[in-house]
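One protein chain omitted, others in place.
Coming up: chain A.
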Amino acid sequence: MSGQNTYNQSANLLSRLNRKAFLLRAGIGLTAAIAGGYLFNRKRSAKTAHIKGSIIGANAKIGHLLRDKLSIPEPSTTEEIEYLIIGGGISGLAAARELKRQGISSFKLIELDNHTGGNSSKGKNEISAYPWGAHYLPIPDPSDSSIISFLTEIGCITGFSPEGLPIYNEYHLCFDPEERLYIRGQWQEGLIPNLGLSLEERTEIERFFKLMEYYKTAKGIDGKYAFAIPLKDSSSDPTFINLDKISFITFLEKEKFRSKHLLWYLNYACKDDFGSTLNETSAWAGIHYFASRKGKAANAKNGDLLTWPEGNAWLAEQLRSQVADHISVNSVAFNVSVNNDSVLTSVYNTVDHKSKIIKARKVLLATPQFVNQRLLHEVNSDRSTSVYEQFSYAPWMIANITIHQLPVSKGIGLCWDNVMFESDSVGYVNACHQHVNQNENKKILTYYLPLTGKEPKIQRLVAFTRSYNDWVDIVCKDLENSHPGITEFIETVDIWIWGHGMVRPNPGFIWGEAKRMASQPINDKVFFAHTDLSGISIFEEAFHQGIAAAKSMTSTETHNGNS
């Protein structure tokens, strides 16, 4: 899971829905969840009673403040400033960094949580730091100068080879061994199923990757790469963007890909990067996953990853430290209004319980659209409810598991990324993998479960209904399949629920109208940056979103909404 998103609570779930049908579906989902809780919860005491922990995030209370606006006092003071950035995820932080790089000092970034980073957040205990969300960055395309210069200034790139290729800090490159898959009772190297596959299936898998190699270098009639990062640099040649209109599974059927193992792998990949399944993902997005990465380095190969014990929270921290003086945390924006010469933002401080108005010349909303919808309800714009309804977000559950021993299992040993064939989860990452010290038995495993299967709204409701015990049962049951006996070695399980973990690139969304409309600045005063305006939730998109929006905000040219 990579990407960013600050707000995580469901917004006004029940409005604007086909109420009856929704209630019925929600009822079924909830009944199942509650009944499941009753049936399985009772049993927890025996095998998992020793496991400590709790659901520690996300903080639902702050999110609901925005939705319900209960107990928010009227603003009493006004603060004036040139630029205001709302939202301290990667987009907002990257925008703030861009303002600073332009030599601007009169700006502020407000964040509702008590820390910035969005879903590049982290936790820490005596064993290690660990991620609560996004956890890696593939080495970028050397021609992506803004990311390359950022990685250079933070010491992640230590120099350049004579050919001009970046040399990466090898403490940040993912150590070997990187990935393994549990299949047919043992762990194989790599995530693409290999063990015990027929020749026919192998040939088909090879054919798929050959096709992706073609898309990797394919260019449209406009001379641009068909699949690029940032996504907005991709070719708009209809040959390629028409792929956005169909689902990935339709594309695969058309191309006669039928191997069960290949389809499992591709579904896993979609869940991992988009939180959606093969039939919920657009074919364009599915191909983008395999064809967009053009990373090159002097000391790493295409596809190699940068990672840290705390995941992308490390990158978020590098961004934050560059603009720390401009950041106010615990600050919830609850209304935005546009005047002739300024934008007024009402902000509530969740610590001193006071509200104020921040009067800024321009405002950048680095927040997801379901939040923008509430913030902007007084602002006249072309945005209609139907625009917002096109945005769909995948709920996620992340568990950080402390174990004091990993039971021995067949096949290769613990890797950085460990995936189980046909599991609902997308596996777990060893948070201690990048430690250089000798192995200690205690480890933290970060377990990722995208909540797919039902529509996101229902999954979200179900997720917030589940008790801590239910989640522990789900995690242990899944891990027991590949690690029999692991439950007794688990010391703690902490749970984080991301109600809106990442935007989902449903068919038609990425190259659709809604995304374009929602990206338009309003009156050259209100600007937007968020991965949901890209359609895929990865660090690079957030970073470019933030920089592009900051640039367009400070640009001297007048904007008339058609940029």
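Throughout what follows, a residue touches a chain if its C-beta (ideal position, glycine included) is under 8 Å from a C-beta of that chain, and two chains touch if they have at least 3 such contacts; residues count from 1.
By our rule, contacts and distances are computed from a predicted model.
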So one subunit is absent here. Using its UniProt record, which name fits best from "Polyamine aminopropyltransferase", "Class III cytochrome C family protein", "ABC transporter permease" or "ATP synthase subunit a"?
"Polyamine aminopropyltransferase"
Of A:I51, A:I72, A:L137 or A:C174, the residue that touches the missing chain is A:C174
Going by the contact rule already stated, which one of A:T152, A:N299 or A:S381 would touch the omitted chain in the full complex?
A:N299
Had the left-out chain been drawn, it would touch chain A at residues 170-171, 173-177, 299-300, 304, 413, 436-440
